[in-house]
Structures are given as structure tokens and as C-alpha cells.
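Right, one structure below, let's go through it.
The complex is shown incomplete by one protein chain, all other protein chains being positioned as in the whole.
Chain naming follows the written order as A, B, C, D and E, and within any one chain the residues start at number 1.
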């Protein structure tokens, strides 16, 4: 990612707004942008979703490959999650090998999904020790106006939950079957902007903000993944406040995912 | 490839020459440079050729490897064609990963040979589903004074047509055999220089010229590959004119190849 | 490696010192720095050593992998030697793909050990044609104050001579066994500093010096590896003089290795 | 071209497996403004192809060594998303994509008035989200519309389309199966107002007569596609 | 977290396989000045983890494009030596190391007074020579000590430690087996004077209550570790 110039004027402006409990696009501190989720949008993916959050637009696509199980886990298939933010998605994203930003994106989303246990890798075994399914979830941004983490996580779980295992194409059986996904982990992300945390920061808030915290909660509010990113210091009580918000917001987004299936 | 400075003076000079129906080295519009083709020039290649066209000098070498056939084509071997223009070949060529120019060179030459069907990949099968020959044609420039495309294509088909399958060395049988190559696809390339197309541009004409068109014709004037390269606009009648020239010139070069065997 | 500015003042100073038969840290021409060798210093390596030579500190670690023998040598395992000088080791070392300096380091140390025949690759076969041990010797510098070559070579042979083949972990047999290492090749390195050769140059002498010569001698003073590095011209009599020193010094260092086992 | 096997793709009445006649295009839909953060953008759904193009710039060209004193450079990237094809595509270096990016850039440079923006760079990002034969043509077409949507001055838009040969019959706009089992493919980039060309590739096996037939199909189709492009720009302007 | 199999790691009396109680740390030894050519350095031996950190700088930031007008940049590299783990690690690009380098840099930038060194760069090199669970915490802790040893001004040192869950019991400072077979891991980077955080990751499965318990273990352990860090800086000064 190309590093934009330090936007001191923007930072000042965001601080002034924060003092008046306002945000740059008029939202409340914990308010999200308009959100849209569609599934089965890509004809060549075995599962897919498109998420729009304001001007942020991302796709998720699920593909399958046959793998040889690892010798120490002969009954298990695999899940791989990869995030790409190519230069199509914004002025500051560059071509080339994966940037630290996109590596972090992919790994944080991956951990949230993987650690929830929503995919039982034992379900992916075809012949123990010989053949198993590898599920590949590719996250692909086409328009980055902030908070790619939540958009990717949402599109990712929605794509997985509507994916179909291509048993016929790979000559594994004579009928395809839905990929079993037993849970719905949801990520909520918070950025410190103008000295306080806000939910679902947009591109200008990310640019003029400080550290961010990503929380992935499971079906019973269990914590599956946390990540603090960027330079910044936060307190236990700040964290407790965003955790409270995450608990309620994750539930709403989980309903959105279930409604799209 | 390092981009040389825009040679405006050279462009002007080439335009003036074109108005007088002249070329910078005194040739006519459709006239080629002196051409020399030698085969079996490299002791460690299973087939080889060296082509000299004016100050352009290239080598082609054929090597063989054992491959596993692709599951959906168990009776077929493979052909791979790779072009390298290393910095030895001229001041503007640089070391490093393949440049877009050399990728295009390799792919255009490859398509001309492959699409002609001159190599029957079924002939390359050793044991169906298990072992097949992979033919690797490496094109290697040592001196670039323009029109590497035609030099590579000519050296390439000549090297293939004189290649010997190393059956003994790979313990496939107890006697080597010539690689069966049933056709002789030939490429002719045209550059727009000073506003009109010329055949077999040299280095200065390439530097001060515009778009180029590459035509590969088969034994019966069938079209096997076309490529327009570089910025520039051309008309249907311009294209028709160079196609006419290509038909006659390809025949002459085909005779040259056959004479070298 | 980042190229430091040409240290002309340092060069002049070193020349003046050399005229008075002195060195920058007070040593004699053939005198080494204080040297310390410890083995079995790394809990996760199957063999390890740490060498301190003045302010130069390096580690060597031995790991094992299972390999398939090469078809033409079905009864042989392999030895691989790799040197890394990461930026931790000094201001001028940079991250990234291996520099020419570290490639040379690894290859010269590798040749000295390999060519001595101290490891009999036939000893590494497990099942002929199917399974064999690959011994991997990794050389890792943490502090570079000059003469990494000798430090790496010393740590490397000491780590190999104390390495244990992990037969149990890889389910090859039910008991581990020492890696058989029959010889003790030793490297001695000489730098031209101030116009004459000195032994065991430190960082400042390397920076302000000229060419260097690396000699690896085996148990009977047999020559196993030579390397001249950097710009510079030397005479046969200069070479004869350092060879004489190497013969006696290699013996001392061989005793040090044997004493550490 | 694949060209193996004896797959029947067109019947004795000249009707193709997907119901089209020899000269028919697949359905094409174009929308602009689909990437809100870009300076211009377009989505083209063409059969089962699904492509987006985004324009960023003109902006300062960097690194400096790519700058041209007298004109803008077009920095064009054609890329296939990992999930765009039947078998997943690994992200990263890809010789095919590099070549298509190069010829696409050269086609577009032939119409963009690059002299108006010295020392600058115009980024053209083409992403294939779903691929079904002819993606390079779809990409060039999407990029042309996106450039127009970004307000970049051009002498004309490039319309790109491919015709080819299946079961010895020349047809327009190959679909996936026709591309896999067909005998030739001739993609062209056409300036619809003048009939001139800025892009041309071909591979396979065409007699001189078949070649002319495929060429003519492309020329004709270019006018229909151009109409859809223009409509999208009218409709999609915000 | 691995989380498979039924490995018994803590007994009915709350004693872990290596004899520790739930809240106990592994033994920690810290020494400074271990890399003589660096501007500051530290070695941390923590259980069977063995890490060194070296500081170079502040120095001119190059290449120029990484320079910041108003502050120093921290150029942090976390790396595992090839022989540091049970299976050898191939040198080269590694997504895990890149992510850890990034979050480590961000944690340290939160305390280093980077504004004091505009346009400069401070290199922080963390090398794991032997790994036994928790290496990112060991690395951050080593880097903090090395920065202090180099005399780089900081508002506080970062103390990093992880707690987690094994056999449904929350425990402090997982060892290798506990990390492999445990159910959750919560590494944190704590400022011991204020109790504030600059680093936080977590993966696995923790109820809200378990999460709080693990958090508290980390906070408590941070004070003990901080004492060892301070002692090392006193003792190791030359």
C-alpha cells in the first residue's frame, strides 16, 4: 500500500468533530454505514458473496481443490483464506507482492473463521491419508472506502455458508453437497478517531485515525480472534466498551448472514 | 528492457526518408536484410539453430524432459517455448525477471509454432498417463539489431525440425529418433516506420517507429498467429498489403529452412 | 550488503600501521583474536555450536530431513550448507534475498566441509532409492566484526561433529545415533590490509582492506578448498607464506574443535 | 486453441449449442460508476464473463523513471481474480496476464490523448471476476467505457470482440466451450467510427478466406457493442 | 490453536505437566549487550525460547520514500532462524513473520519517542534462535530491553506475555505442548506503569469470563517480567 502523506489537517478536523460527538459523514459513534450482502454472485466460484458497506465493496469466492492430508492428520482436509487488495480498489493500493496490510487482513479474517470451528476439517476427508478437500476462501476488494476487515469477514462467512462441494466435477461422488458450516463467526472493527473509538470507520477516518481493534465473536459471544493494529495505546476500559458493542452488533450481522442464505 | 529516450530526431529522419520511399540502411520497403541460417550449432542441445539477420543474431536450442501427462490428456506430451533476451544482446536489455517485451516475444513465437500443429503432441507420449516427452524450445538472443521476432521464429522451427529425441539417454529405447515435425510455420514482421509499414525493421527503425504486426503463416498460407504490438492505429487496407507480402516471403523463408536440414 | 563509503582515511591509517608492522587492534600479523567455541547451545537443533571471535559471534545449527535419493545415486543422502547474514548482524547487512556476499560465504564454507569427505553420504542412506537423510547445516551470524568465513567454518564443523541423527522422531529406528563425521576440515582466512596479508581480519580491517584468501585444510594438511575474494592481485610467494601459516593454525583450531566435543 | 476431440458445437442449421446463430453476440450489459472510489469505472457482464475496470488519474507518474516529458503513460493491469475460473488461479506473476496487459495498454494508448497530460500516469485496472472466453476483449471494452466515464479525452472508444472457428464454421464471439474445442480465435480492437484497428491477435488455423470472414464478423459486431457502450455512458452518468 | 486430541495437560490439583501452577511463568533470563556491534541489544531466554534483539540507529532513513518529516520510522523485523524449530524453516518470505513484524513495530512505535528523530530510522532486529511457544511475546520483550539498552527514549517499556486455555482451564504463559494442544492463546503487550495496552492478539475459543481471566493473568505477570527487564538493564550496563 502506498503510504499517503500524513494528513494533519484531516486529523485536526476529526478531533474537532469528536469533541462535538460527531463523525465526518454524520454518523453516530457506534453507527454503521448502510450495508448490503448478496450471495451466489459469481458464476465460477463454488460459493460467493458481495458485501457493500457505504463505498466499500468486496467479493468473497470459495474454490475447492483436492489435497493430500498431512501425515499427522490423515483424516483432515484444510481451509485456506487469502485476501488480496489489488490496485483496482483504491488510489493507495499498489500492485506487487502482498503488502503487510493485505497479509494482516487475510490472516486476521482467517483466524476468526478458523478458530470459531465453523468448518469441521474432519468433514473434508475423502479417503483417509490420501485425499481430502482443501477449501480456499479468496477475499477480493474492488472498492476500499475503509473497514475492509469487517467487509471481508462478512463476505467470507457468507460465501462459505452458501458454498457447494463440487463432488461431481472432481469425480468424488455423483452428487454435489453443501459445505457444512456449523457456526457464524462475525467480526466487528473499531478505530480510534479523534481520540475515541468509533465503529465501522470509513476511508477518511482510517486515514486520519490511530489504532484499530478487531474482534471476532462466535454464536455465544465467545471470543475467537482479536487483533490490535497500528500505532496507539488503549486502556482496559476502552476495550471493555467496544467489546460490549461488538456483542450486540455481531448478533445483528449474524442475522443478516442467515437471512442471505 | 530499459526505455531509451524518445528519439524525436530519429523519428523525423525516418519520416523524411519514408517520404522519399527510402529506408535508413538503403533497403526497399519490403526488402529483408541479409539472412543466414545454420543448424546443429550447439553441442549440448538436442536440436539447435543460429540465425543472423544483419546485425541481429539469435540461437535456438531444443531440450527434452520427461513429464507426466495431464490427467485429461493422458496420451499427450508437451511443447514449451521460452524466449530470453539477456543483457548480452544490447545496451537496452536488462537483467532480472522477464520483461513484458520478452514475455510477448516468447508467447507470440510459441503460438505460431504451436497453432500450426507442426508438432503432434500425441507423438510425444511414451507410456499413456505416465510418461511423455516435453519438448522445450529455448530462444536466446545474443545481438539485437531489430526484428528478434522473425529471427526467433526462424531459428525455432529450424531447431525443432533438426532435433533428435534422446531416447537412449533417458532410457526410453535403445535408439534415438528425429523429432517428427510435420509443418514449417514461418513468421513475418512489419513495423510502421515514418508512417508506412516496412518489412524486417532494424534496431533504429524499431526505436523510431510505431506499431508492429507479426504474421505466422503455415504451409498453405493458412493463418496461425497474428499479433499487433505497440501504440498505433492501422487500417484494413494496410493489413491486407502486408498479408500479401507475408504470403510470398514466408514461402522463401520456408525454403531456407528446408535447405538447412 | 549495503556498500559503505570508500574509507580512504581508514585505508591510509591501515597502511601506516602496516609499515610499522602493527595492526589496528594491536595484534601481530598472524595473531588471532580471542576465540571461544561452545557446542550444544540450541535446544531445537540436532547439533549446534556458537563461535565467538572477538566481537564476531555466529551460530551453526544442524537439522535433518528425509529426502528421496537422486536416481543416479540411490545409496546416498545429501548435505546442504546455507549461510545467512541477516541485518541483526550489523549495520551494513540488509534484509532481502541472499546477497552475493552471503551466497559466497555459504558456498565457500560448504565446499571446505563437503570436499574434505568428512561426511560419507553413503552413511545417510535409509532405504536405497527410497529414503535417505539430508543433513542441513545452517550458519547464522548475530554479530559481524569481520572474518565470518572462519567463524562459520569452525561453528559448522563443530555443530556437525556433535550432531545426532533423529532416528526416533522420524520413525527410522528406535534409537538416535551420532552423525558420523570422520574428519575435521578447518578454514583459515587472510586479508590484504595495508599492503600485506594478515590473519583473522576484524571489521575495520575488512572495510579498509583489499583481497582476501580462504584456505580449508584437512587432517593431513590436504587442500580441500581455496577462494580468493575481492579486487586485488597477489603473488605466488604471498600465497606460499599464508599457506605455511594455515598449516599450523588449522591444527590448533582442529584441537579446539576436538576439545569441545 | 484447444482443438482436440470431436465436440459438436454447431448443428446443420447453423445453430450453436447455446442457441445463437453464427454471427450472434452473447448478451452484453454495461454499467458505469460501479467502483465509487475510482475516478471512473465500468462493469461489463458479457455472457458469463464478469469484468470491472477502474481508472485512477491522471496523477503524477512515479517512480520517476516511468515519467515521459511529453505525455502520460498508461499503467494498465489485466488480472483474473482467483475465483474467476473453473480451477482456482494462484495470485501472482503470470505470463499470460502480463502479455494481455501490454497489448491492452498499447491499444488504449492509441486513442487516449496522452499528450494532454505530460509527466503523468493514468492507471487502468481491469479485474476479471468471472471468466467465460474472450476476457481480453471484455477487459478492453470495460476499460474504454471506464476511461470515458472518468472523462479522459480519447479520439474514439476501442470496441473489442473476437470471432473464431468451430467445427470448420466461422462464428462470432466464442463462448467457453467453443473456445476450448474450437479451431481458431481472432480478437480485434476496433475504432467504431473509422473501422481502424488498435488491437489484433489471432491463434489457431484459418484459411485466408475464413480469416476474412472472421474479420468481417468482428467489424459488424463492433457497431452493436459500441451502441451498448454509449448507452451505458449516457445512463450511468451521475 | 491446535486443539485436537485429548491431551491431559493439567491435573486435578491444577498442576501443569511442567510442574507450574495456572498463574506461573516459565523461567526468564535477560542479558543486555550480547551483540557487540549493535547500538543496543538483549538476549531473552524464556523457557526454551531463545531470542536476541539488536538495535541500529537512529540513522538516516533510506530509501528516501520511507522517510517521515516529523518522526523516525521503526524498521522492525521478526525472524525465526532455520534451526529454531522442530522442523527446519526455509529462509525467505513468510506471511506469519511479516504479520508479527508489523504488530511488533506498531506496539513499539506506541512508546518510542519517534518525534525526537525526524527523517530517521531505527532498526529493530529480532531473531528467534530457539522457539518454544510465545515467541512473539519473547521478541517484543527482548526488543523493548534492547531499545532501552540503546538509549532510545521511550515513555515506557512494553512487556509482552500470553495466557491461554488448556483442558478448559485458563493458565498463564503456555509452553510448547500447551500451545499445540490448547484451546486459546491471548498475547498482550502491556505498559507496566499504566496498565495500558499497545499490543493485543488472540485466537481460539474463550468465553467472556475466560477471556477476562486470561487478561488478568497477563496483567499480573507483566509486573514480574518488568522487574526482570529492569534488573537486566541495571546489571547489563557497560
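Here is the rule we go by: a residue touches a chain if its C-beta (ideal position, glycine included) is under 8 Å from a C-beta of that chain, and two chains touch if they have at least 3 such contacts.
Source: prediction; values computed, not measured.
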### Displayed partners of the chain not shown (whole complex)
B, C
### Query
Among B:62, B:103, B:187 or B:201, which one is in touch with the chain left out?
B:62
### Task
From the listed residues B:112, B:156, B:203 or B:229, report the one that touches the chain absent from this view.
B:203
## Note on the structure
Given B:69, B:90 or B:218, the correct residue touching the omitted chain is B:90
### Task
Please give every residue of chain B in contact with the chain that is not shown.
42-45, 48, 55, 57, 59, 61-63, 65, 82, 84, 86-91, 95, 97-98, 136, 138, 140, 142-145, 169, 203
### Message
On chain C, where is the contact patch with the chain that was removed from view?
### Response
6, 73, 97-98, 100, 103-104, 106-107, 111, 114-117, 211, 213, 218, 220-236, 239, 243
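Basically, only the chains that are shown with their structure count from here on.
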#### Entry: Chain connectivity with chain A absent, coordinates unchanged
B, D | C, E
### Task
Could you work out which chain's C-alpha centre is the most distant one from the centre of chain B?
E
## Note on the structure
Relative to chain D, the most remote chain by C-alpha centroid is chain C
### Query
Between chain D and chain E, what is the gap in Å from one C-alpha centre to the other?
51
### Message
With centres defined as the mean C-alpha position, give me the chain C-chain E separation in Å.
### Response
32
### Residue list for chain D, restricted to those that touch at least two other chains
none
### Query
Looking at which chains touch, is this a line, ring, star, complete or other?
line
### Summary
Chain-chain contacts, ordered by label, are A-D, A-E, B-D, C-E
